[in-house]
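Here the complex is missing a single protein chain, while all its other protein chains stay put.
Chain IDs A, B and C follow the sequence of writing; residue 1 opens each chain.
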Amino acid sequence: MQSTPRSPLARLETMLLIRAYEQQLVALQQNGAPGTCTSVGQEACAVGVVDALDARDRILTNHRSAGHLIARGAAPERLMAEVLGRVDGYCGGRSGSLHISARELGVVLTSTIVGGELSMAPGVALAHKMGRGAPGGIVAVFFGDGAACEGIFHEALNLAVHWALPLLFVCENNQWQAFVHRLETMADPAIGEWARGHGLPVRSVDGNDAEAVHAAATEAVAHIRATGSPYFLELRTYRQRGHYEPDDQAYVDKAELQAWLQRDPIRVQGERLIGAGAIDAPGVAALERQAQERVEAALAFAQASPWPAAETLLDHVYA
Amino acid sequence: MQSTPRSPLARLETMLLIRAYEQQLVALQQNGAPGTCTSVGQEACAVGVVDALDARDRILTNHRSAGHLIARGAAPERLMAEVLGRVDGYCGGRSGSLHISARELGVVLTSTIVGGELSMAPGVALAHKMGRGAPGGIVAVFFGDGAACEGIFHEALNLAVHWALPLLFVCENNQWQAFVHRLETMADPAIGEWARGHGLPVRSVDGNDAEAVHAAATEAVAHIRATGSPYFLELRTYRQRGHYEPDDQAYVDKAELQAWLQRDPIRVQGERLIGAGAIDAPGVAALERQAQERVEAALAFAQASPWPAAETLLDHVYA
Amino acid sequence: MSKTTRMTVEQAIRQALREEMLRDPTVLLMGEGSATKHRDLVGDFGPERVRNTPLAEAIIAGTAVGAAASGLRPVVDLLFAPFMTYAMDALVNSAGKLRYLSGGQFEFPLVAMGLTGSGWCVGAQHNHNLEAMFVHAPGLKVVMPSTPADFKGLLKAAIRDDDPVLFFTDLALLYQEGEVPDADDFVVPIGRAAVARAGGDVTLVGYAKTVGVCLQAAEQLAAHGVAAEVIDLRSLKPLDEETVLRSVRKTGRLVVVHEASGLCGMAAELAALAATKAFSSLRAPVVRLTGPDAPTPSSWMLEQQVVPRPEAVAEAALGLMADQPVRAPGREEDHRMVENAV
Partner (left out) sequence: MSKTTRMTVEQAIRQALREEMLRDPTVLLMGEGSATKHRDLVGDFGPERVRNTPLAEAIIAGTAVGAAASGLRPVVDLLFAPFMTYAMDALVNSAGKLRYLSGGQFEFPLVAMGLTGSGWCVGAQHNHNLEAMFVHAPGLKVVMPSTPADFKGLLKAAIRDDDPVLFFTDLALLYQEGEVPDADDFVVPIGRAAVARAGGDVTLVGYAKTVGVCLQAAEQLAAHGVAAEVIDLRSLKPLDEETVLRSVRKTGRLVVVHEASGLCGMAAELAALAATKAFSSLRAPVVRLTGPDAPTPSSWMLEQQVVPRPEAVAEAALGLMADQPVRAPGREEDHRMVENAV
């Protein structure tokens, strides 16, 4: 699990690792591996929030989970093995990329059903509240702007608020819901207003600024630990690549994409740190190489990992 | 169908008919007929809203539908025949009391699945918007405070707002959700706030005052006809009897019940009209007798109505 | 044998809940009105463990799934089975699949209760025997008892089970009485059928209210000198194939009786079982006597028609004894047979 607290520099390092890892998945898919939903452009959301959590806490995520997992300390080796369906994956290859849970890291019940994470998160938080988790632990649930359209969003908010559950709602509003733009599915603004209607604290921040996210998340987590009650964070960000690989993004407004690319979260964090003298450009380049090497090692590990045996097909259906 | 516009006196008359009809159902159940969910105490919501609609409009309702149906001009004879499962019922006895539709009156797709009416209403409104209904027609959907807890409430609101559907949301907040008080399931206030989050006009009025409801509904309907867009009405009222018959209401706070009984909607309307000199006490008593006679005639009709033949069991499964 | 007490199915369910909550502090009861209905349990175990929920089946079931994977043993009352359609994602996609997809990282010790069946004239949105949908879904267990003792013993087993269990109560049985063992440790294992009556001529299989139907039919058959064996499935999944097959191999004749539609229902599964694994023993066609492939009407007169009657079961069994082909559709009561309902 990630060691906390971590520095802005460590966050840059992690974002670079996430980026390098997902770029590798893109290349893999182009060579015939299964497609994945990358979080390229959303790395600041992952590191900003996950760095505000500690070992007591639990995380639920969805189909776009690589950032959350790596920020939490998941090994790219085992993630990649999972994506390739090999035995050394966190789920022994049964999950593939879409529902990777890593219980040992506190990343639980990952679901690729949009809204699935929202349906289960209150139960995990209830268990914590009833003393089944680590004392003081809270639960963070990551979901997208699309998931906010599902009815379960409303049901989960009402239950979390009314039962005072220690639950951090983290909506990564990346403007896209597969092949549909957010503005085609809801008013503007919408998500924050919907959440406010439930009467819990709601904050909307720049999801491409890792430090802004981290500051907001730290405050949110403190609030939840102090009150035992939920908090809602909306992170405004952008899905830089397609919904999944491959995706030509023909339906994407180029100008909007360009504008967001200018505000790439890694670039923002890099410039901040260089500006503050915490690192220089060559230093950043070195970190990039480091990340790339790690990912190449991970790939080698994953490709060397064996396929699950056919006889294991029916394992783990029941307890 | 009810002739509109109708007078406050006509509304009193209709409320008395609804009340007499449901009291008759209560008596029937005590003699072994199927139990029903009565709307005793909520008659002002029904007449106030339905009187603001006209023949072009459509209504969706739920398990607690007697008021909406009678206000719309449904014949107590056929309603009672339906409750008793006889062929002369609006649904030939297949529905019983829980999902009575009367298409000829524009009361469509009644569902006893809480939230079912909310899931279908946008589609009916969409058909109107796309020219399949009477020009200028709108759709009114009646649902309870409990239905507002279902995810479909959120999904229906978002769709109606984003697609600008001519839909009037009417939440009869009668404080109860079967055997659970509203305050056990949501914040206070909640429903209006949830709706406001969707950015449509929201108004909350005294659901025990037929004229207040009627004025608000008239304004809401005018808004929808003018803009083609949805409107949300919350009617604060109270379920005077149990969730269904029989129900000893052991779980009900007597003081709260008493307080609301003081504000019984029929009493409120009666006193208003007597105060205005529109009618005197004996006149009200006469209307009550009239209603009672009508209901007794309805009962005779229903009991004389034949049972559906066993051979018809499989009719109407498919078109 | 240990002592027993006479009680209704409803009382047996309450006893099972109380005993398991006493036994295991992680057991939790949630539902729309659960706290209202179980005041006594709220009193004894506190409002944390016995909860009224918002009116929202999806989050009730989803919360049960999340809690089950996190150290609690939730029992959720979803009221009438058709309301489970709102909880379908949580039950089918989460509870049934996430253990497998995670490579065994999670367990889901939860029980989801629902009411099914005719008797209250409430119509198809309340009265729908959809248990077979959950039998078809992977990773779930499905239990549907017929006697107070089995209701108690199987609910206790379901609560102790580490897998998600759908527990269906045929509402027509709620106030039926029977003897129930007193012993705290009385548990009926999931996955075992019961031979409700032994006989060598024909096998009648039912579950929930149709077990009684089959027993009455067996009485009528006895009068004709036909010894019917009646099997109460009790658990629909895992299915006790052995007990069914042993009986069919003995009698060579099978009549499956249930209220649910026969199309892809348990009657289809059992007929398939016989045709695939007891074929050489079969002496006559299998008969399915089930509710029709139609929504259930509210009208008392029509509702009556959808439950298979003992007379029809006995008649079908006699037909098999005479080794006549299953009679063709068209007779007055035939609309109750799936052969005709499809």
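As a working rule, a residue touches a chain if its C-beta (ideal position, glycine included) is under 8 Å from a C-beta of that chain, and two chains touch if they have at least 3 such contacts.
Just so it is clear, the model here is predicted, and its values are computed rather than measured.
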For the full complex, contacts between the hidden chain and the displayed ones involve A, B, C
Of B:1, B:75 or B:108, which one is in contact with the hidden chain?
-> B:108
Contact with the hidden chain, among C:11, C:125 or C:235, goes to C:125
Which of C:47, C:138 or C:200 touches the missing chain? It is C:138
Write the list of chain C residues that the hidden chain touches.
-> 82, 85-86, 88-89, 92-93, 96-97, 100-101, 123-125, 128, 130, 132-133, 135-139, 237-239, 241, 260-269, 271-272, 274-277, 279-280, 282, 284-288, 293-295, 297-298, 325-326, 339, 342
In the full complex, chain A touches the hidden chain through residues 34, 85-86, 92-99, 111-116, 146-147, 149-151, 177-180, 184-186, 251, 307-308, 310-314, 317
Chain not shown, touching residues in chain B | 58, 89-95, 99, 101, 103, 108-111, 113, 115-116, 118-128, 130, 132-133, 151-152, 155-156, 158-159, 162, 315-319
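Note that only the chains that are shown with their structure count from here on.
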How would one label the connectivity among the chains shown: line, ring, star, complete, or other?
-> complete
Looking at A-C and B-C, which one has the bigger number of contacting C-beta pairs?
-> A-C
Taking each chain's mean CA coordinate, chain A and chain B are separated, in whole Å, by 46
Which residues belonging to chain C are in contact with no fewer than two other chains?
-> 53-54, 56, 58-59
List, in ascending order, every residue of chain A touching at least 2 other chains.
-> 151-152, 155, 158, 162
